[in-house]
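Apart from one protein chain that is not included, each protein chain of the complex appears where it belongs.
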Amino acid sequence: MDEMTQWRERLEERTLEPVRTTTTGYKILISVLIAISGWGVYAWLFQLDNGLHVTGMRDRISWGLYISTFVFFIGISHAGTLISAILRVSNAGWRAPITRIAEFITVVALVGGASFIIVDMGRPERLLNVFLFGRWQSPIMWDVLAITTYIMASVIYLYLPMIPDLALFRDRLANAPGRLGAWRHRLYTTLAVGWRATPGQHRSLAKAIGTMMVLIIPIAVSVHTVVSWIFGMTLRSGWNSTVFGIFFVAGAIFSGVATLVIVLVILRKVYHLEEYITEKHFVYLGYFIASFALIMIYFNITEFLTKGYKLEEGEEFLFRQLFLNEFSAMYWFYLIGGLIIPGLIILNKRTRTIPGIFVAAILVDLAMYIERYFIVVTGLRVPLLSYEAASYSPTWVEWSILASGVAGFSLLIALFVKVFPIMAVWEIAEEHEARQLSAQPVATASATSEVSS
Amino acid sequence: MKRFTRASIALAAITALLTLAASPALAETSLLVAAPGEARVGDTVPVIVTVTESGAPVAGAIVLLSRDARFGGVGGSVEIARATTDAAGVADLSYIHRAAEETTTLRVNVVDSDTTLEFDVISVGEPEQIFQSDFGVNLPGLGGWVLIALVAGLWMIILSTVLQLRSVAAEEAGSSDRPRPKRRLLPYAVPGVVALIAAVLVAVLIRNPATHGDLSAMGTADRVPHSHVGDIEPLSRPGSDPNTVDSVEGVVMMVAPGLNAAAAVATEDPIIDGARGFFGLGCASCHGLDAVSGVVGGDLSSAVDDGLDEFLGDVRKGPEGMPPYPDDAFTDEELAAVHTYLVALLGE
Partner (left out) sequence: MPRQLIARATIVGVAAVAAWMVMNPIIAIALAIVGFTLSVPAIIRRRLANADDPDRADQNEEPSERRRFLKLATIAAVGAPAVAIPNIIRSIPGYHADDVVAEHAPALTPEGRVRQWAMIIDLRLCDGCQGVDKPPQCTMACIEGHFAPEPMEWIQLFEDELPGGGTGFVPVPCQQCQNPPCVNVCPVGATFSEPSGTVLIDQERCIGCRICMAACPYDRRFFNWGNAPIPPEASLADYSPEHQAPATVGTVMKCDFCPDMVRAGSLPFCVQACPNSAIYYGDLEEDIATNGEIIVSASKLLSETNSYRLKEHLGTEPRVHYIPGHGELVGRNISTKGRLATRWPWIERAKGAVTWTR
């Protein structure tokens, strides 16, 4: 058991490490991210002052980069749900070291997505009207309901399993010197709500987590379904589709897992988590990416075959711009570079390594952003009456706000790592113990079989 | 819409079988009209016309049914139906009764003939709306309450999980030898926040403003005709407040180039008042910003030369296709100010 205690001590030290030490590189990173975010805030203020005229959007293509980014961020938020909730429900032990990061990506991505809706509004100061005059018949209202519920549920789902780890931080970081130490002590004491790891507390917590992990799956599915219905409830050629809900959910999980892989690779490298986040985790996540690539290919075929076979009014234009004309280069990149190549990288045993899966994940995220952008822009671009199709190119304001969105996403994750336990220590320990226990009978069984042979 | 009560028509047909000889000058053609004297709005009214010439039925004569009406400043005879007589001289001119007034005077005449016959149809029963938007499929029992129940249910479950925090906190005292810790706020604050957000969401769903005007809730009294109705207190719109120097600057500069805009607003110049009237009451919409070059309305320079009384008279009775604006649309004072403004603008 001494080995066990040592192992535990090493795990705790590893988890405490990011909070205890701050490197110069980290400080530079934070400054750069703050600078980019600040630039985005300036761009937004500029937009508030001048109206949406400063964007590339106009009457005929009235949604653009902002709405694409909103859809993309909401998609990314599915990482936490899938990895954390689905794997927890199915009791997959290997999930333990990566759940915390996945759950945090969910919360940050949701906040980012919701803020892009506000950026896109013509009159953001009238946001309160949504609550004063909200109509449940509107798809936007479904989004407000679903996203509010999802944010609340995922914050709770992030917080509940963190309580034992917060208690660990409270106990281990209490003696830090100075104001920082006092501040930390107060924070962790408050958040740990008096966790002493008694059996009763474990029971209560397990009950709460058990409910949330089941509840959050339908909520997450509903969120991306209603996001797709913003488009699906209109009469436009590219959007008027019944598969949109499930298509968006599949794409969301696809890009969410890819984002999780990217964040995991970086954090693993920076904070030396190799002992806990192993190649096995990436291979498993890679299998997720590969299977969802297949699902996405399947959805693309059903979507475009059913439309293209009949080629209703407007669809022909949509097909030409997507597959032959204006957007074809990017769209083929999405289909080949974003769906087929990542799948091949992961299915090939030689490239199924951490760098290989990392590259695949980056390709997937790029492709999924392009896909979201095309869903928004190409759908709006199909002319409704006899006029020349409009064109849309984002302005510096839109690019700046997009950049600050990405920077803000990274910034929040970087700050989170600095304050909160990066891994679920108690879950990893539980899992480790369970494995140790189960390993022994297996060992004896194999020994006896050897004897008998 | 096609509710047609046979009984009422039968009764009406007896009371209103009209026979009228044509004028003596053209004694040859005569019309016999069989039509009910009463009809409900939306009913198909049978109007059977028999055309005879010196007692013999006329075949192939084109018969018109029309009424006089006035709408949008245009008056005249409205053709409702037209039919050709058969071998027996009978033409069926049935139409759907959609009269706007209690008594509709209908006219029957034969094309290329002066023979005309007029008769009245009286609307009976409560006036019922023929056209109203009632699109959509209503599944009985389904409604907003499903969504409310769903949201409330979800949030109840979320609330139940965060309430576990209380049990976690409560266990603390029993587990440790330390002195009893102070009461924690978080296990109460988190459920409180959850409950509050849930309450807001459910309240929003319950409130759900209507977006389709309910015909039954609408009053029956018509409103005063007014070109630009603007009784709602406008919210503050950047750059749109008539009292800011910025927005009237253009007006002031146009009327009196040397005038200080701020001073003009402060002194309540009648010209500025008139400008407010000219643009605010809607004159400029037809007559153009400069009052001489509107696409719809005419050049006002001549009207200005005629003096205030004639100007008032013109507005009240509405010359050359312009609608008449009575006292309750614009007051004399408002119009006088507009006149002052126009004189200042176009006088030279």
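Should a chain be cited, it is by its letter among A and B, assigned in written order, with residues numbered from 1 in that chain.
Everything that follows uses one rule, which is that contacts are C-beta pairs under 8 Å (C-beta built on N, C-alpha and C of every residue); 3 or more make two chains touch, one makes a residue touch a chain.
Predicted model, so just to flag it, every value in this text is computed and none were measured.
Here the missing chain is touched by one residue of B:Ala34, B:Ala284 or B:Leu312, and it is B:Ala284.
In the complete complex, the residue from B:Ser30, B:Thr50, B:Asn109 or B:Ser123 that touches the missing chain is B:Ser123. Listed for subunit A, the residues touching the missing chain in the whole complex are 50-55, 57-60, 62-63, 117, 120-124, 126-127, 129-130, 132-135, 137-141, 144, 230-231, 233-236, 380, 383-387, 390. Counting over the whole complex, subunit B has residues 41, 69-81, 96, 98-102, 123, 127-133, 135-136, 143-145, 148-149, 152-153, 203, 205-215, 217-223, 225-232, 234-235, 237-242, 246-251, 275-276, 278-280, 282, 284-286, 288-289, 293-296, 318, 321-325, 329 touching the chain that is not drawn.
Basically, only the chains that are shown with their structure count from here on.
Averaging Cα coordinates per chain places subunit A and subunit B 50 Å apart.
The touching residues of subunit B, counted against subunit A in their complex, run 144, 147, 151, 154-155, 157-158, 160-162, 164-165, 167-169, 171-176, 181, 184-187, 190, 194, 197, 200-201, 204-205, 207-209, 211.
Contact residues on subunit A toward subunit B in their complex (touch as defined above): 130-137, 141, 145, 148-149, 152-153, 156, 160, 163, 190-191, 193-196, 198, 200-201, 204-205, 207-209, 211-212, 215, 219.
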